[in-house]
Structures are given as structure tokens and as C-alpha cells.
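With one protein chain withheld, the remaining protein chains of the complex are depicted in position.
Naming follows writing order (A, B and C), and every chain is counted from residue 1.
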Amino acid sequence: MSGSDAARLSALRRELHRHAEPAFLEFATAWVIERETAHLADVVRRGGDAIDLSRVVDLPSPSVADEWEAAAVAAGYPADRIRWYRQNGTASTVEIVGSRPGPTWGLRSDIDGLPFAESDAAGHVPAAAGFRSQTGAMHACGHDAHTTIGIGLLERLADRDFPGRLRVVFQPAEEGVRGAAAMLDANALEGVDRMISLHVLGEKPTGWFVGSVTGGLATRKFRAEFTGASAHAAVSPEHGRNALLSAAMAATGVMALSRYGSADTRINVGTLHAGDSVNIVPSHATMTYELRATDEGVLDDLDRRAAAVMRGAAAAHGVDVDVLVTGGATVIDPDDRLVAALVEAASAVPAIGPVTATMPQPGSDDVTLMIRAVQAAGGLGAYAAIGVDSPGTHHSPTFDLDERVLVTAVDLFENLVRSGAV
Amino acid sequence: MSGSDAARLSALRRELHRHAEPAFLEFATAWVIERETAHLADVVRRGGDAIDLSRVVDLPSPSVADEWEAAAVAAGYPADRIRWYRQNGTASTVEIVGSRPGPTWGLRSDIDGLPFAESDAAGHVPAAAGFRSQTGAMHACGHDAHTTIGIGLLERLADRDFPGRLRVVFQPAEEGVRGAAAMLDANALEGVDRMISLHVLGEKPTGWFVGSVTGGLATRKFRAEFTGASAHAAVSPEHGRNALLSAAMAATGVMALSRYGSADTRINVGTLHAGDSVNIVPSHATMTYELRATDEGVLDDLDRRAAAVMRGAAAAHGVDVDVLVTGGATVIDPDDRLVAALVEAASAVPAIGPVTATMPQPGSDDVTLMIRAVQAAGGLGAYAAIGVDSPGTHHSPTFDLDERVLVTAVDLFENLVRSGAV
Amino acid sequence: MSGSDAARLSALRRELHRHAEPAFLEFATAWVIERETAHLADVVRRGGDAIDLSRVVDLPSPSVADEWEAAAVAAGYPADRIRWYRQNGTASTVEIVGSRPGPTWGLRSDIDGLPFAESDAAGHVPAAAGFRSQTGAMHACGHDAHTTIGIGLLERLADRDFPGRLRVVFQPAEEGVRGAAAMLDANALEGVDRMISLHVLGEKPTGWFVGSVTGGLATRKFRAEFTGASAHAAVSPEHGRNALLSAAMAATGVMALSRYGSADTRINVGTLHAGDSVNIVPSHATMTYELRATDEGVLDDLDRRAAAVMRGAAAAHGVDVDVLVTGGATVIDPDDRLVAALVEAASAVPAIGPVTATMPQPGSDDVTLMIRAVQAAGGLGAYAAIGVDSPGTHHSPTFDLDERVLVTAVDLFENLVRSGAV
Partner (left out) sequence: MSGSDAARLSALRRELHRHAEPAFLEFATAWVIERETAHLADVVRRGGDAIDLSRVVDLPSPSVADEWEAAAVAAGYPADRIRWYRQNGTASTVEIVGSRPGPTWGLRSDIDGLPFAESDAAGHVPAAAGFRSQTGAMHACGHDAHTTIGIGLLERLADRDFPGRLRVVFQPAEEGVRGAAAMLDANALEGVDRMISLHVLGEKPTGWFVGSVTGGLATRKFRAEFTGASAHAAVSPEHGRNALLSAAMAATGVMALSRYGSADTRINVGTLHAGDSVNIVPSHATMTYELRATDEGVLDDLDRRAAAVMRGAAAAHGVDVDVLVTGGATVIDPDDRLVAALVEAASAVPAIGPVTATMPQPGSDDVTLMIRAVQAAGGLGAYAAIGVDSPGTHHSPTFDLDERVLVTAVDLFENLVRSGAV
């Protein structure tokens, strides 16, 4: 580590922070990653080579994409590359090849921001220091740091003096747990046999470290589209097929499913939008819901039962329904050897401490799908977390982070990759 | 008319009243009809020749039938005939052939009582006069009078001095509107081309008469049986398929159907019974509902929509459902010629007055199915009503009727049939 | 009537058509009315003197009003008057005093357009003839004609050679049945004792006329706002108070209310919007519903029962609910004398025929509230309708009308008012 590292990484993180972009709209962010790593990379995948968007639902509409493309260009980023990322996808993987044989490390860095405006309070450091987001979106979950750490690690290991390979996986759309599956669909994780990720935790003090989170709730997010037929509510209501009524029955019906004795589960209907006018029998409704379970098999079962509720409630009123999966993540069962190696690497970094081996997963992250895929192929996986003092909670407009984490995390991963320990 | 007619018909009505029997259990009643008419009849259909019970649902259980059979025998009716009617059905038609050509008249007389106990208040005439029902059921809708009038008319016309034929149709199970369809299934109305019926009306004064009721609400009654799977509610609720929940959704769902701009309709869920124990996911539920409409086509449409709700709500929770039609009646559009003939026949009876041609149908009666069938075959139909002062309302334990109606009604129908008017 | 009348009224109607404005945003329309009638009027009420907006819910938001103000100014209307109508309300009444004693006539002219874009098909006359709406809203219900007829009648009677007085009531927000009650709240109808209105009917041929519509369904429109508490759907769903669930139960519950034997009714839940995010227990929901009945007392009862459903469903999940009335109209029972006078006046217009006295009301219009208020004060009321050949149905983007109706209607009302008949 060096002071110049700290200054440079801080500047890079602040650039990303100032131009936060939401899921699948990370046009400038993807370009910054390219700009910073192109000279370093031995193997690169970008756009359609890194992500398969064909099965992603709810991609931003063209008009929304227009806005974010314009904003990126207006902020001074090159129009042709912005356009390229818009057309091809904002994911990339950047791989460097070590000087001797060894495992292929995958480090996931998620790159998207959240779709709300950052605080402009005087006491909010990014506002005071001039790097408050200018886009209307905000890095309120630390992905600006995650992206910066990925880039920093590639720079640090540019000497290739390590065994194996390092592939940094720059993933869009972690919010909504939508990007990881699409990168897996494009085989972007192919060949990785040590899959890791790191998340900053604002509620833990700077220095705090855990080798991996464990368990958690596997989750899947859905959107159900109900399509019936409209009719004048006074003249001929009998000609209507009431999509609002189907959706209301579906909402109560899915919430009313008996829960499980064999697993901890969650069901939530998050949004419901139906109808056009007070005097029309509503012909369409859109509902989003999510399911969670401590067991993937239970989640599959719950998924089937919930879909049956959607279909039954639709059929009850002569309405059609389409149920789409819009996102998902799974539980995590990290590998002890990899956790031990992370703990050892962390313990060697003076800025880190206390160090814990594992703790229960506090939320959902679709890097769990990447970890499971690598484990399924015989590799190892773990998902570390590190404290960063913050005045605001994650996903709030006053979230911030202690930038010392940037160099600390690079130090940690440098230790891990150079060690050849696992 | 004669004084002896009045005494005899009163005695007969009181015998029937004292041994009132509910739907499909009219064992003694059917025997009394046979006893009183066998010597008069030219053509007779009884039991399976008069009614097809194969599609009737909710027939009384064997143990209930045991009770009513025993009660009829205990009351002194012949055990072999009681058994015969139990085994073959309680419907009959009794036809006499007039001395000259003419139409075949059908007169429906319904024979069943209601399943509740009669008042034993001192002021209640049947109690005071010693003919209060001894069975626990009660003729609280005047079917004892209807049956007596049918028998009385056969006696009156025993001289065969009339054109055509007269068939009195003794129908079980008018309550619940269940018997008429089953008699039609057995072709018991075949050949009838003037279909009439008469109902006593306790809320109108003695003498009041209307040639036919009109319109009304076509109705259909249903029973939905939901079958799921039980499960322990704490250990493994996820193994259950919750029939109670399906039925609850179906009940609210069917009530919530948009009503019609093109017809007046009614929807009612009347009963719901589900589950065995508080700690078991309920595996079965039984729901009864009824639909009504001023238009038969609308009723068919509503029937389809309601059945879709049942199936959808069942499917929503992985439950099976069977929907059975348990009864029905339709609207009535009487023929003007027949109404006119009834009005003329009534006007010639001194005890009748005032006389009205038509009035809206106040309730549901499945003789409407018989009338419609006769009309569909090119015949005529009407459904007359006649006042009988009563202290209690229909279907109440204090209902009673002015017995003068017995002879009055026989006089009326005698005039009609002998006249050869239509 | 004269050819110059026809040309001038057509030009005025086309100006209004080209700048159609939706409910409560009729800034330019109100100005045009002022511009055309100021020199004619003996008594004028404008803005807050003509309408009390304090109890109107769902007024357009300031940002929407900004847009329509800007559009009116951009179209060349005077900025100060546009601003004035925006600030004070777009209603007005213009009254002229006849030369001799007589009744005070009230003629309601509704002035608002509908919030959708007009057809630009080549075959659509307004598009071909260059007066297609430029605003994004559209006069697809003929209110441009109604406004023009009101102005034309004032011009025609400018000689004051008639008994009594004529007050033309220029009402905003007939669509949504929201403006009439607010004008009544401001006493804008005070003193009127002959209340009339005229509606063009695209589905009837030019010349067809009815003296008054009758009956119809009284209606009331509602918005229910459910406010609960949000919570993370996985971490602590139990801290949420689920407004979506309350609204879903309320929607099914209100639709499931038993309908009436004593009146024809309608219930519709038209829209439902709830929740923010798939992983949050929803804290708010907004539902709109409407009730209708052929009887005002039944409507009041249904209103109470529906409100009970809203409150019960809210309370079931610890949620608060506010129920607001957003609009209403009532049934109409026109006065025979006034209908006869209208029929007589119409019969004297060569361009009118055939002429009918009355027909059932086909929809809802809140002028019915004005008519009822005048009747309640001892005056007379009627609501006439006149045919105008149209290629498209009312409320469709291809609605148009035969402009001959403008002069024809002025002729008709001139006859009526000058006649002194009632």
C-alpha cells in the first residue's frame, strides 16, 4: 500500500459516485472500467460476451435509456462508447494471468447504483466534498467502492507475480438481484474455481472483517401480468373480465399460503397496479411479489404454489396471467478452506480487525448464484464482508463510507491471491 | 260444489297436514294419493315411471330415509307400500280421459312439506283443532292443500264429461326446486299441452285470484365440494392443500362478480362447511350457492362465470372441486289465451274475487320448468294463484290457510276443463 | 337563423375544439367565453363567484396546471387572464335580462374536454379541416358545441325581447361529474327556476330530438387512501401494516356486497395502486370505486355499506383509510310542462325531427344535480338531447359532430325562451 494508491482510488471512487447509474443503465460506469483496465487486461469480455440479456425482464425502456445515455454524454463521457455499452450491455470481465500455474480467481464487483437522489445536507460528506451524485441515482450501497476495489486489485497485481489467474467480474444490476444470472447465462464465469466477493457494511466499524457470510434466504422475485377485458361499469359490466379482482384475489391468496414446517420462508406482494378509470371494469393488473426460503427446494415448491395461486385467481375471473421471474439469489454455504484463507489474508493486513470467520447472511445478493455455480463445478466459494463507518444506513440518502476500505481491501485480496494458499 | 265435498276435502287435507313429510321422503303422502285416486284413474305412473332420481343430488341418506319410513309405518300406513315408495320414488301422475276429444291438461300438485316443527301455540288452528303435524316437518307452504285440490278435481271430473284429458302431476320436492326436473327426465309430462298450476297465497285474502304470475327470477342452486389434503398445521402445513381457503376465496369471488346491465340478477352463497379440527389444514369444504336472473341466457352465463370462480379458487390452492346443480326453476311467460280462460273460469266461481289477469312472480317454483317444457313442445302454460287468509307467513311455523279454498279451487278447475275454452 | 350565424358559430366551435382542455384546466376556454360574452352580459359571475373549489378533491397538481397555463399562453391567449382563471376557477355564469317579467332560465353548457389525443387519421374531419386539437386533450363528447350553443344563444337574445332572464351556466369538469356540485356550492344557480341542458348524441341522426332524458342511475365516485407502515419483507415483515392487503380485501369485499332487491345497482372498483417495491411490505394504496343505483336512498345505503367495507378491511390489517367523494350525479325526473314546452319549441324548428318527449337516461351527467336543486326550490327542470351524425362514438378519438346542430340548437332555445310558454 501507498499513499498514492489511496489518493488515486479515492478519486476513482468519487468519479463513479458522482455519476451513479441504476441497474442496466451503467453506461458511463462500464466505460470508466474499460478506460481504467484496458491497458492491464490479458483477457477481456465486454457487452454481449459478458452478459446475456435475452432472458432479463424489465430492462429499462428505450426512453429511459435515452435519458441515461444523454446524461453520460453530457457528463463528458465518449458518445460512441456510451452508445456501445447501451447497445451491448454494461457487464465486463477483466482477467490477468499470473506468472505461474494456479487457480483462477473470480472476484465479483457489482457496479450499479440505486434509483433515488442523494442527500444534499451540509453534513453529508459527498455533498460537502463536491462528489454528490449528479444523476438522480446514488451509490447508497457501496458499489462504487466495490468497483474501485476490483480495478485497484488489477492494478496492484499488474506485475503478474502470482499463481493462477484473476478475473474481476464487473456485474450490473445487483440491486433487484438480476445481473448475476444473466452473466452466468453468457458463461462469463467459465473456468473460475475460486469465487469470492466482498461487501462493505456500513453498520460495522472500519476494520471489522468476516471471512464469509453463510446461509440466508434464497429469494426469487416475480411479476404477474393479468389481462382481462374492459367494459363500461354501468352499461355492460358483465362483458368485462376483471383483472383487478383477479389480482386482488391473487394477492391475498398468495399471502395466505400455509408456511413451512421444514424451512423458514417469506412471502411478500410488493406492488399492485390495476385499472384505468373509476367507471371501467379493469382489464389489466400488474403485481410484483417475492418469495424467500432458507432452503432452495422449499423455494421451488413455494414458487410452484404461488404460480398456482396466480393462475387460479386469474382463471376465476376469466383473466389471463403471465408470471415472469425478474430476479433471484440463493443461500450460501462457503467452503471452509477458502474462508480460512480469507481470514489468514485479512489477519495479515494491519488495518483489519477484528476478524471473524463467518456470520449469517443479512440480506440477498445474486453473487450467491455465481458462488453456487462455481461450487457446482467443483470450485470453492466465499462471500466476505468488511466494516466501513457510515452515518447513514444502506439504501438511505445519507449512506457514506470510510474510503480507507479501498486500499485495505486491495491489500487483503493481494495477500490472498499472491499467497497461493488454496 | 257441495257441503259434503268441503268436509271430505278438509278431512283429507288435515290427514296430509298431520303427517307432513319433507322433500323426497313423502312416503305416506304418496300412498294417500294412491289410496284416494287408484279407483278413479285411467292412466297412472308411479315411482320410477314418474320420476328419474338418477340425476338428483342430495337425496336423503339411508338413515334419514329409515326414520321417515318408520314414522310412516308407525302412523299406520301400510309397510309394503311405504317401502315401495321409498324404493321407487314418491312421484305419481294420475290421468283421467274425458268423453270427447280435446287437449291434455296437466295440473301440477306439489306434495312435500318443510323440515321444521309446526307451532303448538294455543291460537294456532291446526294445534287447537288436533291436526298439527306429528312428524317434525310441516306443511307451511300449503302443499297439503295443493295435493288435496288435485285429488278433489279428479273426483269431481270422474264423470268424464269433459273434452280431452286431465293429468294431475303429484310432484315431490318442490321446496329446493328439485322435483320437477326429475319428473321431466322421466317424461312424466309427455303429451301435456295445457300446463297449469295453482299456488295458495297466505298474504292475499280469501277469494283473491290471479290468472298467472309472470316473469320472476330464473334460479339455479349449486353445491361445490372442495377436496384438498390435510396436514398437521404446525409440523408440516406445507403438505396440506387447503380446501377451506379455496372455499373462502370462492365464496368472496363469486359474490364479487360484476352484475349485469342486461338483466336483474342475484348471487348468494348460502352455506359453507369446512375442516375437522383447529390444528389440521382443512382437506374438505362444502359450499352451497344460488344464482338468479330475469333472463335464462344471463343465468347460463352467470352459471359459467360462477363455476369458473369455483374452479379457479380451487386450483389456486391445489384443491379439486366438483360443482353439482341441486335444483332450479325458470321464469314464466304465460300464454294469454290460457290466462284468459283461467280468468273466465274463475270469474264464474262466486267465491272468487277480485280477479286479476297477471302479476309478477313473487318467488321461485320449479313448475316453471314443466310449463316451459310444455310451451317448448307447442302447448300453453300458466301459473295461477289464489288468496287464503293466514295468520302466519309462508314458511313460518304459524302458517295456516282458509280451507274454503279447497272446494273453490276444484270449482275453478272444473269450470276450466269442462269449458273446452282453449 | 342566418348563414352568417352558422359560419361564426362553426368558427368559434373550431377554436374551442383546437384548444381542448381537461377538467379544471379550461383556462383558455374560460377566457374565450369571457371574450365572446363580456359585451353582452347584464350579470356575470366568474371564478370564485361561480364555483367553490374548496371541497373538490383531486384538483390538478400545480405542475400539471403549469403545463396547461403555458400551453394556453403559447397558443396566444392573454397571460394575465389565463393566470386569473387558473387562480380563481374556470366556471362562469353569464346572464341577460329580458325586457319584460318572466322566469329565470338556466342553461348549463359544459366546457371541458377529455384527457386523450384526437385522431390524426386523414378521414377524420377535424384533422383534414385543420382544427384537430393541438393540446393532447380532445373534445370527444361535444362540449365544444355545448359551449358554442350557450354563447350563440346569448348573442341571439341580445335584443332582450323575451320575458324573464337567461343565465348560461358554463360548467367545468362535467367529465368525472365533479363541477356541478362545486358551482352549486357557490350558489351559482341561485334564482334559476327553469333549468335546462342539452346534450349532443353522436349515435342519433342529425335532427333527432328528445325533450328530456329520464331516470338513469344516480352515481357517486370515491377514492380510498389506505395508509399503513412499510417494513423490510424479509427482515421484519411483522413491523409492516400492509395497505396493499387491506386494499385487496376492500376491493373484493365491496364487489361482494349483496345487491338490492329494491333497486338496480352497480358497484365497480376501477383502479388500485399500491406499494413501492417488491421487497417492502406496502405502506400505501389508493383505490377508486363507484356506486350507482336507480334510487338515491339506495345509493346512500350502498355508500354507507361500501365505506364500512373500506374501514373494516383497513382495520383488519392495522391500516388507516380515508374515503373521499370525488364526484356524483343523480337520477332525473323531468317536469312534464317543461318537456312539453321543449317539444313544442323543437317542433317549430324545421331542421329538427323526429321529436320524442322522453327516453331513459343513457349515462351520468352532473347537471342532474343542478336540475334537482332547481326542482327542490320549486322550479322546473329537463335535460334535452339532440342527434348529431358522427363517425366515431362518444369518448373515442374519432368522435365528430355535424355542425348544423349549433344553429339548430340556438333556434330551439330561442323559440323556448321567447315563447314564455312555461
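What we mean here is this: a contact is a pair of C-beta atoms (placed from the backbone, for glycine too) under 8 Å apart; a residue touches a chain by one contact, two chains touch by 3 or more.
Keep in mind the model is a prediction, meaning the values are calculated, not measured.
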{"item": "Option touching the unshown chain, where A:A6, A:V73, A:V97 or A:A256 are the choices", "value": "A:A256"}
{"item": "Sole residue of C:H317, C:R372 or C:H394 that reaches the chain not shown, by the stated touch rule", "value": "C:H317"}
{"item": "Candidate in contact with the missing chain, chosen from C:R165, C:K221 or C:R259", "value": "C:R259"}
{"item": "Sites on chain A contacted by the missing partner chain, in the whole complex", "value": "252-253, 255-259, 261, 264-268"}
{"item": "Chain not shown, touching residues in chain B", "value": "217, 219, 221-222, 233-235, 237, 244-245, 247-249, 251-252, 255, 266, 268-282, 285, 288-290, 292, 326, 362-364"}
{"item": "Chain not shown, touching residues in chain C", "value": "231-238, 240, 242, 245, 249-250, 252-253, 256-262, 281, 298, 301, 305, 308-309, 311-318"}
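The criterion applied here is as follows: only the chains that are shown with their structure count from here on.
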{"item": "Central subunit by CA centre of mass proxy", "value": "C"}
{"item": "Two chains sharing the most C-beta contacts", "value": "A-C"}
{"item": "Most distant chain from chain B by Cα centroid", "value": "A"}
{"item": "Where chain B touches two or more other chains at once, by residue number", "value": "252-253, 256-259, 261"}
